[in-house]
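Note that this complex is displayed minus one protein chain, with the remaining chains in position.
Then we have chain A:
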Amino acid sequence: MDEEYDAIVLGTGLKECILSGMLSVSGKKVLHIDRNQYYGGDCASITPLEELFARYKSPPPGEQYGRGRDWNVDLIPKFLMANGLLVKLLIHTGVTRYLEFKSVEGSYVYKGGKISKVPVDQKEALASDLMGMFEKRRFRNFLVFVQDVKEDDPRTWKDLDPTNTTTQQLYTKFGLDKNTQDFTGHALALYRDDDYLNEPAMTTIKRIKLYSDSLARYGKSPYLYPMYGLGELPQGFARLSAIYGGTYMLDKPVDEIVLENGRVVGIRSGNEVAKCKQVYCDPSYVPDRVKKVGQVIRCICLMDHPIPNTKDALSTQIIIPQKQVNRRSDIYVSQVSYTHQVAAKGWFIAMVSTTVETSNPEEEIKPGLDLLGPITNKFVTVSDYFEPTDLGGESGIFISESYDATTHFETTCLDVLNIFKRGTGEEFDFSKVKHELGDEEQ
């Protein structure tokens, strides 16, 4: 450890592992440290099940849960958009070779107390029970327009300039009613609140395209989920970093970030000091350089059955748009199962999460919990959401934001690409990754 590094990365959450991989691939000498004995930080999948129960100070699990080590329980629920940024990063860095995925079976949206499949193509739009007959036609016209729009070709814009129109104006032009706007914005464009209505229509169009392009990749839904849980993702990028020369140390406390004239020069662990030019870390390593901007509540539910009314889907996402339950931010429900090697045979793990708005967050997620049917055991976490107050220009310390309540990894990747740019002064060059590490897959 007593060496000099270009960068020291603290914490092995997904963002830090992607950064570590990118830095190593770019030729930087990287030391990657975690205070925990395991990889993944908040992004770990907890195994065995006994460990999860102990974490929440619950008595050990009974025999009905099967073998403890058949469980890998995520702490933060998310899916990958099949055509999204994380998949792009996985492919271009070659980390995809370390992982296997399954397509998420169902994508649902909540309306008036019940759930309906999210309609995404014209055929589904016409069959959907979310809209009346005339509304279906208007929604279909809207989808056809969105599919045809090309950002760089004004001729596809018809008589509307999406770069100079708000999303609200776009909706109005196609005559979509409030209800249709609601599931379009929240279940297709995946916005968390209604601020987007005043954003340019093009942004919304691109997000709807991401949804439908992702759906087109592997079928049933736009989402993917890795076998053995999300904790496999940071581990994959950690291996990439190691293959490119990164050094890993787990179970290593970080006692001090050593500064000289306000600039980082190393980190101290006990009596050892590792020198470096830069530090990349999650908020937990630098409490004095971040500010709390909100809270997220996440509830892990262990169940011996799939979520009702989802055709017994072995994996599902349900979005409860804010307006449906008189809130300002959406509630998300996701469910995976033993078929993803994250639970013992016959078991399902559902997660309900949202951005906290009141002093009684558990009450806020009730509409989500009510959809699940009988829950055998549940574990609730309310975690603070931090943003850096130090962007690293002076200090050389580059801090990631906490994981937000979104159901996918798009904002995660944007934060990573942004930090990489702040730290290195350049965009990440995907072509730098040489695919000469052993055999290429056909």
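Heads up, the rule we're going with is that a contact is a pair of C-beta atoms (placed from the backbone, for glycine too) under 8 Å apart; a residue touches a chain by one contact, two chains touch by 3 or more; residues count from 1.
Note that contacts and distances are computed from a predicted model.
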Name of the absent chain as recorded in UniProt (options "GPI transamidase component PIG-T", "Gtr1/RagA G protein conserved region", "Elongator complex protein 6" or "NEDD8-activating enzyme E1 catalytic subunit"): "Gtr1/RagA G protein conserved region"
Listed residues A:9, A:23, A:82 or A:274, member touching the removed chain: A:82
From A:61, A:119, A:236 or A:321, residue that would touch the chain that is not displayed: A:236
Options A:168, A:212, A:247 or A:269, residue touching the unrepresented chain: A:247
Chain A residues that touch the omitted chain in the full complex: 39, 47, 69, 82, 87, 90-91, 94, 96-103, 153, 217-218, 224, 227-228, 232, 235-236, 238-239, 242-245, 247-250, 314, 339, 436-439, 441
